[in-house]
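Missing here: one protein chain of the complex. Every other protein chain is in place.
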Amino acid sequence: MAVKTYLQAISDGLRSEMQRDKRVFIIGEDVGVYGGAFKVTQGFQEEFGAWRVIDAPLSETAIVGGCTGAAMMGMRPVAEMQFADFISCAWDHLVTVAAKQRYRAGTPVPITVRLPSGGGFSGGPFHSQNPESSFAHIPGLKVVCPATPADAKGLLIEAIQDPNPVLYFEHKHLYRRIKDEVPEERYTVPFGEARMHREGDDISLVTWGAMVYTADEAAQKLEGEGISVEILDLRTLAPWDKEAVLRSVEKTSKALVLHEDTLTGGFGAEIAATIGEEAFESLDAPVRRIAAPDTPVPFSPPLEKAFIPQVEDVVAGLKELAEY
Amino acid sequence: MAVKTYLQAISDGLRSEMQRDKRVFIIGEDVGVYGGAFKVTQGFQEEFGAWRVIDAPLSETAIVGGCTGAAMMGMRPVAEMQFADFISCAWDHLVTVAAKQRYRAGTPVPITVRLPSGGGFSGGPFHSQNPESSFAHIPGLKVVCPATPADAKGLLIEAIQDPNPVLYFEHKHLYRRIKDEVPEERYTVPFGEARMHREGDDISLVTWGAMVYTADEAAQKLEGEGISVEILDLRTLAPWDKEAVLRSVEKTSKALVLHEDTLTGGFGAEIAATIGEEAFESLDAPVRRIAAPDTPVPFSPPLEKAFIPQVEDVVAGLKELAEY
Amino acid sequence: MAVAREAEPVSSLTEIKEAGLDREDLLGIYRHMLLTRGIEERGHILYKQGKIPGSFYTGRGNEAASVGIATAMGPEDVGTPLHRDMGVHIVRGVEPWRIFAQFMGRADGPTKGKDGNVHMADDRLGLIAMVSHLPAMLPVAVGCALAFRIREEKRVALTWFGEGASARGDTHEGMNLAGVRRLPVVFICDNNQWAYSTPTHLEYACEHIADRAKAYGFEGVVVDGTDVLAVYREAKAAIEKARDGGGPTLIECLTLRMEGHAVHDDASYVPKEMFEEWAKRDPLERYRTWLRENAEFTDEEEDEIRSQVKKLLNDAVQRADESPDPDVDTLLDGVYATPEDLDTPHHK
Partner (left out) sequence: MAVAREAEPVSSLTEIKEAGLDREDLLGIYRHMLLTRGIEERGHILYKQGKIPGSFYTGRGNEAASVGIATAMGPEDVGTPLHRDMGVHIVRGVEPWRIFAQFMGRADGPTKGKDGNVHMADDRLGLIAMVSHLPAMLPVAVGCALAFRIREEKRVALTWFGEGASARGDTHEGMNLAGVRRLPVVFICDNNQWAYSTPTHLEYACEHIADRAKAYGFEGVVVDGTDVLAVYREAKAAIEKARDGGGPTLIECLTLRMEGHAVHDDASYVPKEMFEEWAKRDPLERYRTWLRENAEFTDEEEDEIRSQVKKLLNDAVQRADESPDPDVDTLLDGVYATPEDLDTPHHK
């Protein structure tokens, strides 16, 4: 199997869906001639033409609202936000129209919004955010956060074929840093099924996105100390795989939830609350949450490092749990 | 002390601040000549003139963005959303500018946004929402949800004098239904201090807004059955009074969190997760959450009734906990 | 200094025949306008009877504008009408009893009780249900037009917005995208001079909303929204222009909102004389006179249409009232679409 970067896997998945399905088109700022700020759609306009790879005006509302209308007319739009942060400018269209149209009026809105998210390279407060929790709270939206190249491809194809609005968060810090085997053929990864990233017996660590790798490093460090950590990569937050999480916690009896988004009201709270409610009798320790502190994402490298959960933070949290 | 409706208390609080402090002005759709969709600012334009009670164009972004600028120039703007639901149109300005300007650039943004929220009268999906959880997740914003007339006045004055952006959710279903004593003089209710609505020994019920009354009815019903429920009215979600909640749970050893917003990723998750994490050793039962199901707010009365948590739902939840 | 063209009234039967309407169409228009008003009047009664939960909005005074535009739409065209545009639903053929069921929140309303008021549409008739947030459906309609353009279909999207909603960013982003890409979309401003209690000079500072079309690179036209035939003719021209690749048009229909913003509002902020003046230009009355003067409209014809409409409404109210409340078990249904939902011709 070919080894590909996370970014290449996204690009490949998108290209193959566009080749297979004429209803799929992409619209966003600078996605055409320039190939996108991160070059995910490089070469696409040559291949598919300017009406399937559309350079939009600087108009997030028109992009997302426009995708909604096109989807209602039978297209399968894929919108690219230049950075996930800018989705705040289309919040209304997602929560008001796309999320509710099926329930209210019976009209499906099969759109995919691609959101380059996450920090780690001094992007500052507006090019580093992880706004997935905000959307995971809105009934009617689906939220996807792949961590591996193979999932990035399979989940993107699933997002495009899903009959609902899907927010697809692609973590910028994984784009070129993470490489792995990706099947050539078309495949989908179903929503709502966590990936067992690493099996273990002592503590369940539930996470997603770039934090999977932070978790993994922490787990490796603790291996030597005889602490066996099971890592579940949720892959999708809406829907999220409650069963897999509860199953794991019932086995290990301890849980840590880790995310890069800020702590208070982050989606980790939902997971921790659910574990606390539904696995109460299995728990041998409080469910711990590790997340970014409740501040905007700072720019300066030392501040940003202190902001994003680091391997040491996770190691410390796991140890605390192990000793509990 | 005079007895006033919740609505009158809000109106009085706002008027007295405008009389006291020339920097305070109000801007919103139809707040002037018409006195606001709910008549909170009735008579204000006559009293304060058209430049302190400003009928804005139908432009939530200009209203909130404009308040941000005016606040930076030393004013104390109060924006009225016609319904809380329409704040989705100003999401970007709140999370991008108002919430982050102090941290990034040192500039305080003392604005108050008044948000008539909540369901119970067939307002349908766009005139019934309780979007407070979405904002409580954003560092830099404060979120206020008064339940009583006295708190409505005191928290509004506190919101206006607070040097930060404050989202003030006023529950429409309480406007004219709830009457109580309200002091005539100026006073403030501090943020982050829960109100002990009812003392009890067996279960802690944590809630806010209109659900305080649902909780109260449920507690009364259970009194006869020998179940003693303590009700904490949080009053503000950001900041929220963790200490008071933990103190109560340490006493009762059981907790139920109740809110009108939808369940998954709602702010109840944060509270439940925190109790689970910090009062783990005190808990004799899982922390239960009761909230609206994960759907838009339906219009038809029987559907809406099934959607909004009812006294019976709370009674059932409390009984389950009591029997645990 | 106006920038947009101001449309003339339609002068004769010949002129309107050239614009594509024969005498039967003309009577159909009258019937649709009568039905539009009748539905809203009945709705008002139902509301007073306590049969309509929540609030209740009408488009009284806007019947010519909504019917005129919709009459000009082709069968494959799509539209996103708003709360003053009942006539669009009527012309596209929604059954009146379903509308009453919608008002009453019943299981047979187009939204099955999930939403209320005219927040509804039958997508099989080429309409898309509005949301409250104004004018969020405008960029959505632009997206429909984008789909038509991508697939090189000769279809047009129509979208409505009030002069109040013209102040929102959605209006701008949608029109700008449509202008830049010359998409087949027609924008209709229902300028009824009030946005709730807010008068036009507090919503915009140019002379006509239609003047703004130039800012987006296309044409604007102001039309008397009480003149159904002038509205029809302008809409027809704009729609066919869009269909032929000529890009968008912005049509501003000038009317007065003849009632309060919604049923609870007595509109005391509207000067009485304004109502009096515009009452003289009642769109139904005006059209009736035109038909009599230009199309030999007889008493018998009028009586027949009136009694047909009356019966239709009586039956509709009754049938709607027989529709049950939605089953509480449907509360959780349909938040997410299933693949089968996409099993429509559109989505192949």
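Read from first to last, the chains carry the letters A, B and C; within each, the first residue is number 1.
As a working rule, a residue touches a chain if its C-beta (ideal position, glycine included) is under 8 Å from a C-beta of that chain, and two chains touch if they have at least 3 such contacts.
Note that the structure is a prediction, hence the values are computed from the model and not measured.
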item	value
Missing chain: touched chains present in the view	A, B, C
From A:Thr188, A:Ser282 or A:Thr295, residue that would touch the chain that is not displayed	A:Thr295
Options B:Val40, B:Ala70 or B:Leu115, residue touching the unrepresented chain	B:Ala70
Touching residues (missing chain, whole complex) on chain A	29-30, 33-34, 37, 55-62, 82-83, 85-86, 88-89, 121-127, 293-296, 298-303, 306-307
Positions on chain B where the hidden chain makes contact	23, 25, 27, 51-52, 54, 56-57, 59, 61-62, 64-75, 77, 92-93, 96-97, 100-110, 139-140, 142, 163-164
Chain C, residues in touch with the chain not shown (by the definition above)	3, 167-173, 176-177, 179-180, 182, 201-206, 211-212, 214-218
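Just so it is clear, only the chains that are shown with their structure count from here on.
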item	value
Longest centre-to-centre distance from chain C, chain (CA-based)	A
Two or more partner chains touched - positions in chain B	85, 88-89, 125-126, 294-296
Per-residue overlap in chain C, given as positions that touch at least 2 other chains	111, 114-115, 119, 131-133, 169, 335
